[in-house]
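One protein chain is absent from this view; the other protein chains keep their places.
Chain IDs A and B follow the sequence of writing; residue 1 opens each chain.
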Amino acid sequence: MRERIAGGYDNFVIPFMIGIIFLLVYLFIGLIRILKHVPGEDRKRLFLSFVNPKIIIKDLRDIICDCLLHVKIFKRNILLGYMHASIAFGWFMLIVIGHIEVALFVPQRNGSLYYPVFYRFFVAEQNYTLKGAFFFFLMDFFLLIVLGGVGLAMYKRVRSIAMGMRRTTKPCFADRVALYCLWSIFPLRLLAEGFTAGISGGSFLTKPVNMLFANFFGNDLNIYPTWWAYSIALGLFFLAMPFSRYMHIPTEVLLIVMRNAGLKVTRPRKGFAEAEIYSCSSCGICLDACPMNVQKKNINYSSVYFIRFLRRHNTRKINEIADKCLMCGKCVVLCPVGVESCNIKMAQRGTVTEKLPYDYSYLQEIHAPVKEKKEKVLYFAGCMTHLTPSIIKSMQKIFEAAGEDYYFADSDGGLCCGRPLMMAGKKEAAKELIKKNSELFMASGCETIVLSCPICLRVFKEEYRLPGIKLLHHTQYIDSLIKEGRISVNKDDTSFVYHDPCELGRGCKIYDEPRNVVAALGELRHASKEKKESICCGGSVGSLTLNFDDRAKITRESIKALTVENPDKIITACPLCLKTFSDQSMVPVNDIAEAVAEKIA
Amino acid sequence: MNKNVMVIGGGPCGLEASAQLHKMGYNVILIEKEKQLGGHLAKWDRLFPEGIEAKEVLQPLVDNINGVKYFLDTEVVSINLLDKEYNVILSNGITVLSKAVLMTSGFDLFPAEKKEEYGYGIYDRVITNADLEKFFATGKDPRVVENPKRIGFVHCVGSRDEKAGNRYCSKVCCATAVKQACEMKALFPDAEIFCFYMDLRMFGRGYEDMYLKAQKDYGIRFIRGRVSEVSETLEKQVLVKAEDTLSGKPLKVTLDLLVLMAGMQNAKSGIRIGEMISMKRSDDGFFTTKGSILSLQECDKAGIFYAGACTGPKTLPDTLNEARAAAVSIHNYFNKEN
Partner (left out) sequence: MDFGYSLSPSSRIDLDLFDRNRFNTLAEIEPDVLKCMACGSCTATCTAGKYAKNSLRSAILYLQNGQDKQALEYLKPCMLCGKCFMVCPRGINTRHLILSILKIYNNAK
């Protein structure tokens, strides 16, 4: 290979250089800002993660899978996944190969920002040499891949449903600028490299383009304008990037590294949260996910818009959306980037609610009961379960049938677990309840706590420190009783569908045990949306402002999804879901404990 | 001319309307889905405010329909409008062509098990107002223990309750509760009796007197607070939680028997028929009448008439008056048509 342009510089690289330098400076400042706002302890944890080989490997794997190959999107929809992967991975390879070419053939240009990008302009090579044939082929090949992706992206704008998306986000101005630049970058590159292929060489893609256009124009006058256009498109894209959704491309890497280091959201807008916010690709998968969107008017309350308003510092809107959210977590598990918007919303609620007065001095008066006997199993029904006595009665029957020596801890009502307070953003207040409850449980001397309420279970698992105590939801407990043969149930031909409560499924990742139990009772049918895609019952204590009528609409939608295969019964495993569904459903609704107690042999 | 009138529902309303229409010379066809006439009245023991026996009211109503064609155990299979006449196909195979159809399909009692926190069907000592009437009539109910020491009545079960889907007041439960409370006290003089109410609606003639008697003569304790949850003690008694809103304190009480005053909702059987020819229903689930004051008996579909509890909760006297009013409305309708 030989340098075609002496000095290795041409004016057309200026727009590109402005863009890329601006972007790099912006990213650098942003990085410093985020690190500054991360609490000291977290910062230490982050730096330590860079010397922990396990975390490094995880970082690399996640970056390759999520940022380049977009495995999560592939799992959702192959075409959508291919679109993302082809652009990201293809572009990445173009950059990498460009740099390899520079390093191998024009090492004197190492370190130049623009040289690898405009390599074909500056360097000439015959395509029949091995070097030329190989690298030029690779470059053309990846360019083709990217072009395919861009084509799909354009098609998606017109018909998103083809890629499994019913709704997509409304792009803002910067999004549009960046989007059109992105669309034009690669076709322009093809043209630029095509026009230049006669001089600099090319491969299966650029050569034919060259010949085609040479026939039209018969001269090389188009070379400069296309390289200029290509450079301008790139420069504009980089300039618009910090203000557009495409900021997710660089930020996601930071997010992955921070998340793997174990960082958590502490403030709604700063530190780790900022990394989350800028990692949002605004793809709009959360639009279809959000259960509130059964009503069109609620679309503006989706996580993607919440994050957009966070970026714009629109406090009124931010609070409005944060308060409305049901905290069902569906947008979080489906988010291809894994933005934990629920945590950001809780932190945001905290900015308002943490300051509010509370008085839990009565906690001091509560003491663990003095008991002679120390039962190994403790049953904690939870506040809500006291409104669904059928669950309590059924659990008592099951405990007796299994011959379990258990203690009913909150038979006369207990303290709240703290999760509702956390969801309202009152973390400090929640800590007081968590501390008191932990004391009481540790004093009981139990080995296992069986809980009926998934809301309690989740906060027990995430926030309580109960060394030596196993936490089980009653679905898990019943499943183990059946597996160990401690109870047996009569199976018949009743058909059931199982509803995954948000806090049990997405919250605690318990999907299989309840299904095992239901399958032991009768025929298990499917819902149109289930497991991690299950639709919230609408009764969630997560939302602060969603009113009763809007909730009822969500309930109906959820029931509709559950009854697509006409089951005889809907089975759920949360007192809140049970109550909410029972009010609306035509199909009988039971808790899993009721269904088991009914058929106990 | 065809003077057929189809009456759907053989409760007190359907009976009275049929009798009146028959007297006016119409050819009445009355159908009842149950195996006996009388609807809820046939299952009730005594009626407020004076405590008259339900039989005493029902018997004359049944006697009066002499000459009316009626079918028991019969439902409407289909109904549709054929050139100004309704073509009604019945489950017994008979087809009726009738210019006027009177809906006297009445009400269903709110299924008390839907308010799970009250434990109906879960706890042994919880019954409904209807169960209690049956107990009065037969003297038998395993859930009513011998000599109960404390008995509670919960007003507004499935009424005035958005969560139950019924925002409206069912009108008759307050008076029924007071009546039943007095009867229980008479049966079990040693028992303490509590009525948990939100507002006591003693609107009718003689109702306030009944309330006064309940306080003065029977010593019924009225607690202004809605019961929020019920649990079971080890002795299978029920522990009731409410707020005594007048003293502003939460209270609990252990009871031997809890009676739930289940409210009214539009009868499912009536709704099913209504849907066949898309009769309008309001938010509360009851059929929409043409006007809210002047034309209470008419539907906005010509030839369809309403009487009784299918257009909202009503007392028995209200219902019987509506039955007569509907007969007049139907008569006027026939006269206008000719």
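Miscellaneous remarks
By our rule, contacts are C-beta pairs under 8 Å (C-beta built on N, C-alpha and C of every residue); 3 or more make two chains touch, one makes a residue touch a chain.
All values reported here derive from a predicted model rather than from experimental measurement.
Considering the full assembly, A:420 is the residue among A:132, A:235, A:329 or A:420 that touches the omitted chain.
Of the options B:229, B:298 or B:322, the residue whose C-beta touches the omitted chain is B:229. For chain B, the residues in touch with the chain missing from this view are 117, 156, 160-164, 198-199, 224-229, 241-245, 248, 250-251.
Interface residues of chain A with the unshown chain, by the touch rule above, are 323, 352-353, 355-363, 365-366, 383-384, 386-387, 412-416, 418, 420-421, 424, 426, 429, 433, 539, 541, 544-548, 576, 579.
The criterion applied here is as follows: only the chains that are shown with their structure count from here on.
Listing the residues of chain B that touch chain A in their complex gives 114, 116-117, 119, 122-123, 162-165, 229-232.
Only residues 386-390, 392-393, 548, 578-579, 582-584 of chain A touch chain B when the two sit together in their complex.
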